[in-house]
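The block underneath contains the structure these notes are about, expressed in structure tokens.
A single protein chain has been omitted; all remaining protein chains appear in their positions.
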Amino acid sequence: MPSTIIEWFSDNGLLFGLALLDGLAYAALVFMVAVGLNLVFGVLRIVNVAHGSLFAIGAYTAASIGIFFASLGLPMWAGYVALVLSALLVGAVLGPLIEKLLLRRIYGHEDVLQLLVTFALFMILEDVQKLIWGVQPIMQDAPMKFLGTVDIPFGDDFIPFTAYQLFVLPGVAVATLAALAWFLRRTLTGRVIVAVTTDKEAATAMGIDAAKIMLLTFSFGAGLAALGGALASPTTSLVPGVGASTIVLSFAVVATAGLGQIEGAALTSLMIGLGRSIAVYFAPEFEVVVPYIIMVAVLLVRPQGLFGVLETRRV
Amino acid sequence: MTPSDDRGAERRAGPKRPALARETLLAIIGALALVLCAWAIPWLKFVLTIALAKGIAVLGILLLLRAGQVSFGHSMFLAVGAYTVAFVAPGTPEVLLLLPLAALLAAALGLVIGLFVVRYRDIFFGMLNLALSMVIYSLLEKMYAVTHGTDGIRVAGLTFAGQRLEREVQEWAMFGIALTLAVGFGLLVRAYLGSPMGRALAGIKTRETRLEFMGLSARLVLLFAYVLSALMGGVGGALVAMTSRHVTPQLAYWTSSGELVFIAILGGAGSALGPFLGATAFELVRVYAAAAVADAWQMILGGVLLVVILFAPGGVWGILSSKLKGRGA
Amino acid sequence: MTEAVTRRAAMLGAAATSGALLFAGGNARAQAKPTELRVGITTFLSGPASVFGVPARQAAELLFEEINKAGGIGGIPVRAFFVDEAPGTDHLVGEYRRLVQNEGCQIILASISSGSCLACTPLSDEMKKTTLLWDCGTQRIFEEGPHPWAFRTQGYGTPEVLAPLLYLLKHKPDFRTLAVINQDYAWGRDSWELWKAGMDAMKPGVRVVAEMFPRFGATDYSTEVTRLLAARPDVILSTSWGGDLTTLIRQSTERRLFERSLFVMPIAEASLPTLGRTMPAGHIIGARGDHWNNHPAPKDPARLKRLVDSYRAKYNEYPIYPVHHMAQAISAMQAAYAKALAAKGAGGWPNDLELANAFRGLTFDTPTSSITLREDGQGLEDQIVGLSSFNDKYPFAVPKDMILFPAAMVSAPVGQKSTDWLKTLKPDFVAQVPAPMAG
Partner (left out) sequence: MSTPPVTAPLLSAKGLRLAFGGVKAADGIDLDVMPGEFLAIIGPNGAGKTTFINMSTGYLRPQAGSIEFDGQPILGLKPRAIVRRGIGRSFQLPQLFTEHTVLENAALAVASRLGPWSPLTPLLRPAWREEAMDLLERFGLAQVAESRADTLNEGARKLADIAMAVALQPRLLLMDEPTSGVAAAEKMQIVETLVRVLRQSGVTAVFVEHDMDVVARFADRVAVWSQGRIAALGPPAQVLADPVVQRDVIGISTHA
């Protein structure tokens, strides 16, 4: 058995490299969803189960707008406009709506109640999606088709990768990470968000309008979820239930990353993305449990998460 | 009785006694109502048995909620109990053996997992439970040769104290066992929550540090509750398997765990009666919602949950007990 | 809450008690003719499998409407009670009981998912209620024990896998390597087991270069596609369906995997309308039956056209195979009632046992062919497999070079387990494959 494994390695060393490329694209998608969830958790201290629904709605909206643009005869690059529009729409309309109508009423309640409000919202939105978009798979892949493929050499063979997955997804993820880091560290609003994440009482005592910051952060997180969904939509078919599997993965990322930590979310997403794609080659049976094993392993060593700050209770 | 009189009476008798009376009264009414329902509407007997079984599992959620912890993976113990029945029943179909076995195995798993997760609090506690339940879910799904994957396993014919019963009688037997166990575990949890162990458990929610400075190990206190809750989860799962006679990995999926937490809040975390009120309400709402609008039942359930949290955070128990209180019972 | 329950209890109590009495009276009692024929239908109305479940529900609504317009069955109207399979088995078995004990359904059309069927079928034995398995494909149902009250009004996994396999052996006999990428659930695993047993028996020595079972409902296959691109298998088998299959096909097309390997997709039909022109041509596609829109020689062309046209007119989409499977179950139900009513004579109404007996050995017509229910309850449905192609008539791929596999040829004989039977097949079995159909 060991000898066959070594053989496998010598045969598939190059393939291993390809797996890393795949893992990168997957990590990018995971990051886009998880970072929004983590940001929202950091400020609102609510584990937003409905984040997965926002992802799904973002994806559906992007596809719908894309299909509408195509029906107008707009060129293929208009698909990218559709992606951004969808994220803006969800972030600017649905986000504030949910925050103002629902979440605002339960701030300060017990954690479990806050969690369940978003769980209830998740259940409702699942059916709403079905009522709006039906159950048949919806697809709109203009943004992916627009850029075509890139051939990556592989021994004396070559492997076509879509430029979208190779460049656009990781590119947007890195840009998002950089923009977020800049926003949180260099702008006033960003620093206020960080202040609220670190110590809400102190921040409020300093005269920060926490309500405004929470509204802003939630809408922003909703927009990020929708952008994640929109980015995923060109490569995948949208069916009911896509939100449920996304959110459970994002939970794992948030807990592993450390609460409210965007760099942590990035690193965790990368670990999960690479871990998963390597598992597809090494041990496909473990593909599904990879994120959870990573999470358990990280928390064993660092109980506060990768980038989390250990909170010592003052007595 | 004016409000001030009411308060005065309560102080003299201690606040516990009227609550106890309300709880007992409600429990008796509830049990009678269940029996009556099961008798009047035969198919509801099945739904109510499932509700009782889930109620027992939700008692476990209630324990952890008392410590301020939410397990978003508790249905893994339900699944362990259910799969124990499915695997063992072909060889040993005796219900009276299967139930303790399922309880034991679930408690053993609870001990192993508990030793790990009681070191964590809040979101980490919740998410670790979620992660571990997803691992168990994946195992049940992936080990196709053993578990038949998502197809699940049909539970073989069962015997009750050596007797193989007719369908109608067996349904009553299962209902009776579930009701008896529900009452038994309800009393157990009630006593436990009133004991120093239970009060210390509740202390984890408000002042965990103090526990340590009283010479107690908060982790040990939580571990005990965790194992007990796993045990009840196993019993609930075994009852679900014996009633529905078919088990699938779905039992361990995270939405099933969410459902258990949902039931706990719907019923109200204030009383050991809450889980059963919640489970009954949940199953009935689900069944009638599904019958009324087969493709939007989720929305109705979600709506009910929202209304309960926003307008009656005490859950069904909170509504009923305040009504009874209003009548001066 | 309590009040509502009590009121409901009083209301239902009467119905339920009479139901229980009927039940207790059992099959010997003469059955009074009801005022309506209540049919319970379990199908996926939410979750990923609703891509099948909802069209089937629509088909049932359409057809019931037609039947009632034409005077119902035996002079009484039919009424459907739909139940969602998605919440899980424990919920479903409760719903089955509700349909029988509370709603008073006389017949149940059960289930898309194998898990649901495996849970409902034993229940049909216990409750002695005729149950038509209208869509689930697991071979385990009738091969692991008798179920006298259950009938499957369509084919099942074995013919649905064997037919495409035979087509492949005929179309591309010289393939040497194969990879499989199936959804990770019962059907994905079972279909691979069936395929492997048949392939190893009829063409030993094929090297399986990758066995992948991605998560059910997976949204990204780029890693799997990379692996398949690098492995360059001659043939790629995928029995996936729904959103999973369309995603797999799109990601594979974009990266030209279809140019490197020949795909065999036994359940592609349901995804073709969604895929439109994205579907590559020249790959082996199946439909879980013979009900293709472009069937060259349907038994009743007018009926097929009517079904397709009325479905399209009402729902603005082409019917996919679950629509046909639902229609088959309803046809079977109509035929069985006709048979039972004829046996009873004027004014009579079949009781549960008489109804079940009417199904045994029943032959009923479908728009494309006719189906016979064997003595074990399994229906014999012909299979048509072909190569994906495009023509002017349809905005999506349809098969060409179609081969019709008679049901009896590709089904395991009564009493034999499919995998055992498939292992007994010989390489020369391929010689029995009929020639492609004309047209």
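Order of writing sets the labels: A, B and C. Residues in every chain begin at 1.
Just so we're on the same page, a residue touches a chain if its C-beta (ideal position, glycine included) is under 8 Å from a C-beta of that chain, and two chains touch if they have at least 3 such contacts.
Keep in mind that what you see is a predicted model, and the values were worked out from it rather than measured.
When the missing chain is restored to the complex, the residue among B:Leu101, B:Val183, B:Met197 or B:Ile319 that touches it is B:Met197.
Of the listed positions B:Gln163, B:Thr180 or B:Thr209, the one in contact with the omitted chain in the full complex is B:Thr209.
Mapped onto chain B, the interface with the missing chain covers residues 11, 14-15, 188, 191-192, 194-200, 202-203, 205-207, 209-210, 212-217, 224.
In this section, only the chains that are shown with their structure count from here on.
The multi-chain contact residues of chain A, meaning those touching 2 or more other chains, are 126-127, 130, 285, 288.
Along chain B, residues 141-142, 295, 298 each make contact with two or more other chains.
Residues 41, 47, 49, 102, 105-106, 109-113, 115-117, 119-124, 126-128, 130-131, 244, 248, 251-252, 254-255, 259, 285, 288-289, 291-293, 295-296, 299-300, 303-305, 313, 315 of chain A are the ones that touch chain B when the two sit in their complex. Against chain C, in their complex, chain A makes its touches with residues 14-15, 18-19, 21-23, 25-26, 29, 126-127, 130, 134-139, 141, 144-145, 149, 154, 157, 159-162, 165, 232, 235-242, 245-246, 276-277, 280-281, 284-285, 287-288. The residues of chain B lying in touch with chain C in their complex are 33, 36-37, 40-43, 46-47, 50, 141-142, 144, 148-152, 154, 167, 240, 243-248, 250-251, 256, 281, 283-284, 286-287, 290-291, 294-295, 297-298, 316.
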